[in-house]
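Shown here: the complex without one of its protein chains, the others still in place.
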Amino acid sequence: MIDNTTMDSAEIKGGQAVQSGFSGAAIAKWAGIWLGFILISLALPKIFDSRFAMSMFNQMGIAIVFALSFNMLLGQGGLLSFGHAVFYGMGGFGAIHVLCMVNDGELRIYTELLPLAGGIFAAILGFILGFISTRRAAIPFALITMGIGELLLASSLLLPSFFGGEEGIAGDRWTEITLLPFKYGKSIEVYYLILIWMFLSVAAMYLLTKTPLGQMANAVRDNHQRAQFIGYDPHKVRTFQFTLAAFFAGIAGGLFAINYEMVTAENLGMLPSTDILMMTVIGGITYFFGPILGAIFITFLQLVVSNVTHAWMLYFGIMFIIMIMWAPDGLAGLIMRHQPIWRAKRMTKILPSYLAALVPGLVMFAGVIVLVEIMFHISLSIDPESPLSIMGVSFRAQAFMPWAVGILLLGVGGYLFKLAARRVNQAWKTVLAEIKQEGV
Amino acid sequence: MKTRTMMKTIALILAVLFLSAPAMAADTIKIAFIDPLTGPFANVGDMGLKHFIFAADRINANGGVLGGKQLEMVPFDSKVSPKESLIQLQRAIDQGIQYVIQGNGSAVTGALMEAIAKHNKRYPDQQLLLINHAAVTPAFTEEKCDFWHFRTDAHVTMKIKVIADYLTSRPDIKKIYLINQDYVFGHSVSAAAKEYLAKMRPDIEIVGDDFHPIGKIKDFSPYITKIQSSGAQGLITGNWGNDMTLLIKAGTSAGLDLEYYTFYAGGLGGPTAIGEAGIGKVYQVTEFNNALCIQYKNKEDEERILAFKEKYGEDIFYLKSKVTMDMLAMAMDKAGNAKPKDVAYALEGMEIDGYYGKTIMRAQDHQLLQPMFMSRLVKQGEGFAKYDMENTGMGWETVYKVDALDTAIDSPCDMKRP
Amino acid sequence: MATAALKLDNVKKNFGDSQIITGLDLEVLQGERHAIIGPNGAGKSTMFHLISGLYEVSSGKIALNGRNITNMAPHKINRLGLARSFQITNIFPNMTVFQNVRCALLWTKGYKYSIWHLCDRLKKVNAQAHEILERIKLSSMANEKAAVLSYADQRALEIGITIACGADIIMLDEPTAGMSNQETTQAVALIKSVTEGKTLLIVEHDMGVVFDLADRISVLVYGKIIATGTPDEVRCDPKVQEAYLGKEAVECSA
């Protein structure tokens, strides 16, 4: 991969460049991005119309809101939480209980507003838990949130009247009490509802980063001590930020409740907490849109790739480690690194080196896949004796040849990739030097 | 070549997304198997899948259903998560699948039951049928019973009733200790045990009724100490997985002199983890063990056990997988088509002569009634234990049989039929 | 007589068994530029931490404009009109230079923890932030990440943050440490200009800077102030000469 030291200067140029005030061009650019995003979202169900694709898009929408809310803590507030799903789950429970009351005729609330109920419920809880957990950041915070998550999960089994025991709480979203002329029986209708809430939440979370609280969350993240000496109480800043993050996680939970019509205690456990953590980190925490990429990418991986290979968790783990070690800014960081070069119209200078690295990269990757799949097939598949088929090629996993091929692919690919990576580095250095000279 | 193979993968991935029209061959009936295939419980899911594929293959080899149609098991990974299983259900529907078999995790069963009931109401022309082969929450065939759900495993209360029934043959046991996982399932085991012991063995004293956190206890020694001082002679537990093996291991290593009446000691990995210390002390209540065929001289079942071992190199654990598939196939033949609604009606009240006695799908609540057995862990070769389990040199010896009708428990189910 | 801007009354501080500050008495007058000097380990930075609320005082009293601020939370002391800088650079490294300064303005301008204002729309705040950048000569770097500034620029930014708070009492902890001669000269000019009309308390090692800037000087040795006075008075104080300036012969006119 690309060595980091050479990247630093690029990162900074491409970094969070701030436009004070809105120029016309900037507004047009923003409107363009948002409009494109909306159009794609509207067109998606027309292109991919299977039920599975619908479920996946719905899950992506929920994950986007959840991941962005997580990044309000990690990326913007510097708070690494191992228990953010508490608010996702509790928001879900809040919403599903309200839905049950609607089903029982005890309450009349528009189905569309259920996520808000989840959000408010989660925000109240978030304020209380935020107050006690954000006195300190870093490791104490991480451990407290982990402890709170474990506590709630353990208590969920002891309090079946609220959490519904193992089976959770189920409701029926087909309530007839709706704002829009939909019944929300079909998942396509739910898709549009999730879409609306997603855009509202994304916009709200984006604007929040621009408010005094959002700015101070950054300041406290960077240097909580200094923040005290400009008049702010870091504990309060964190508590408010935490509450808001809980609110949006609760909205995601409410959307979950509508989409699946049931909520179980697994939603507030360690698993979704770490899932969202990995999504956000892989997407990239330094840029606002990073978690969106992560949510889309990882949800896709979890749902689609897991249908193709059962070793997906291993690939997921390998990818996570690679990202942490060589691309700590995530996918978004990888993209944004190229911004200054893009602006200087120098992409053509590095693309050839990328192409040169792509081929050995793919070879190496194929080697990893072959080896992992062989091992997986032998030790974990239903019938190890049956032929293994990788990308359409069938063979016996126990044979010697596939191993040899795998190791060969990995070795040769790895060696060539290392050489190619050097070329990429060289290309970067040259281009950056050129740009610097021109003073772009 | 690389690009071609890449293209194939991409095509495969896209196919998953685009596939909305069922591309179904006319001569196969697909059955979705939604259970954990990755993650910590994948071993159990994989084993179940093998059993069902094995059972389907045998039906197919005998001419299939509906005059030659083949049954095909299509695996879907539930990851024991209700959310995941609901998404996988959508995938199954995309493929035109109308039958779902599932069993691991009551949460998943509950979610699938709810979702299928709603789906069948919202899309009356695309209905689905759920067969639950292992989730034992009584409510699924009691208060929560649903027309689209059938259960082919005895539920908690039924299993407890079998244990209590067995204890009537053991007047020497006077003191029983209950220890269970602290969640709905464990509580229902404890409640049922108290109820049925009071009914069938009122002289038994329940000397302890403990609940421990599920999946958290590494060392059960403290509980063992408590059980020890209570003077219990027998222990009833619904524990599964590590909670079961660790409990028994802690008990045997302390030399605890008592009998363990379990639901799942014979489950996958159980005999291996318990080890030889459990010989003569560990009991299980199941519909099947691999000594039955010797004891009841059933050649057909013995052949089935050997064929399974031959094919997968592993032991067979269930009879219910075979019963499930056989009944499903018979119901299709009886209905004359593969429409879930017709098949469901055909399944109601269906009776078959199983290997070890009459087996009935009760129409009232869709609960299967089948002969149940108490068996004890013994050394291989002892009594009827011709075959061992998991190459441990240990097998099972059946000590008590309860006929299908005697396992029945009245159900409050008031089924609404379409 | 007007109340002292800052008054320390027998302030002590222990860390475990060791007493670092053994009894501080200090009075900083309104509008003066007051420097603290003393050998390494005398407790200068500790004293700053005590005044600004970062450390808790073991005993004694600190008053700001006549108001008791002993053991108040740092942000509350700041809101009462005391701002400080740090010996080691203490800025918001991952934010832009402009954002650094703007953040320091938010509280004084009354935006507190608001979530219904957009910072980019706060014209007055932005204008003032730019004005401060102008004064600390960092306008051209406004949109750079603070972490990439040169050391001297970071120190300037730190001063910018400190004065942006709008406090009338400013404490600077070794603002010129580690700077070249030329940079120091610029820094001193900067400090002079930005603290116009304010009370300044400064810790400094560079005697040139101290004698150039300060109206009065206090000498801190082993956790105690041993002398306070105008630069000339201090220079000639025999105790100071002995304890601090050592054997260097200093000519005294007094």
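So that you can tell them apart, the chains are marked A, B and C in the order they are listed, and the count of residues begins at 1 in each.
One rule holds for everything that comes next: a residue touches a chain if its C-beta (ideal position, glycine included) is under 8 Å from a C-beta of that chain, and two chains touch if they have at least 3 such contacts.
Please note the rule applied: contacts and distances are computed from a predicted model.
Novice: Tell me the UniProt protein name of the chain this structure doesn't show, selecting from "Amino acid/amide ABC transporter membrane protein 1, HAAT family", "FAD-dependent oxidoreductase", "Sarcosine oxidase subunit alpha family protein" or "Sodium:proton antiporter".
Specialist: Of the names offered in "Amino acid/amide ABC transporter membrane protein 1, HAAT family", "FAD-dependent oxidoreductase", "Sarcosine oxidase subunit alpha family protein" or "Sodium:proton antiporter", the absent chain's UniProt record gives "Amino acid/amide ABC transporter membrane protein 1, HAAT family".
Novice: Which of the visible chains would the unseen chain be in contact with across the whole complex?
Specialist: Per the contact definition above, the missing chain touches A, B.
Novice: Among A:Gly36, A:Pro328, A:Pro352 or A:Gly411, which residue is in contact with the omitted chain in the full complex?
Specialist: A:Pro328
Novice: Can you say which of B:Ala111, B:Leu256 or B:Met327 touches the chain missing from this structure?
Specialist: Of these options, the touching residue for the absent chain is B:Leu256.
Novice: Specify the residue from the set A:Met313, A:Ile335 or A:Val368 that touches the hidden chain.
Specialist: Within the whole complex, the residue contacting the unshown chain is A:Met313.
Novice: Considering the whole complex rather than only what is displayed, give the residues of chain A touching the chain that is not shown.
Specialist: Residues 4, 74, 78, 80, 132-133, 135-136, 138-140, 142-144, 146-148, 150-151, 154-155, 158-162, 274, 277-278, 281, 311, 313-314, 316-318, 320-321, 324-325, 328, 372, 375-376, 379-380 of chain A touch the chain that is not shown.
Novice: Suppose we count only contacts with the excluded chain; which residues of chain B make the list?
Specialist: Touching the chain left out of view, chain B contributes residues 40, 42-43, 182, 210-213, 215-219, 221-226, 228-229, 242, 245-246, 249, 253-257, 268-269, 272-273, 275.
The working rule: only the chains that are shown with their structure count from here on.
Novice: Quick check: how many Å separate the C-alpha centres of chain A and chain C?
Specialist: Those two chain centres are 43 Å apart.
Novice: Once you find the CA centre of chain B and the CA centre of chain C, what distance in Å lies between them?
Specialist: Spacing between the chain centres: roughly 74 Å.
Novice: Which positions in chain A touch two or more other chains at once?
Specialist: Touching at least two other chains: none.
Novice: What are the residue numbers in chain C that touch two or more other chains?
Specialist: In chain C, nothing touches at least two other chains.
Novice: For the complex, give me every residue of chain A touching chain B.
Specialist: 48-56, 59, 154, 157-158, 160, 165-168, 170, 172, 174, 185-187, 256, 260-262, 264, 266-267, 303-308, 310, 312-313, 362-363, 366, 380, 382-383, 390-393
Novice: In their shared complex, at which residues does chain C touch chain A?
Specialist: Touching chain A from chain C are residues 52-54, 73-75, 78-79, 83-84, 86, 90-96, 98-99, 102-104, 106-108, 111-120, 126, 142-145, 147-148, 161-162, 164-165.
Novice: Considering the complex alone, what residue numbers of chain A touch chain C?
Specialist: 9, 12, 15-22, 207-208, 210-216, 218-219, 221-223, 225-234, 236-237, 240, 244, 286
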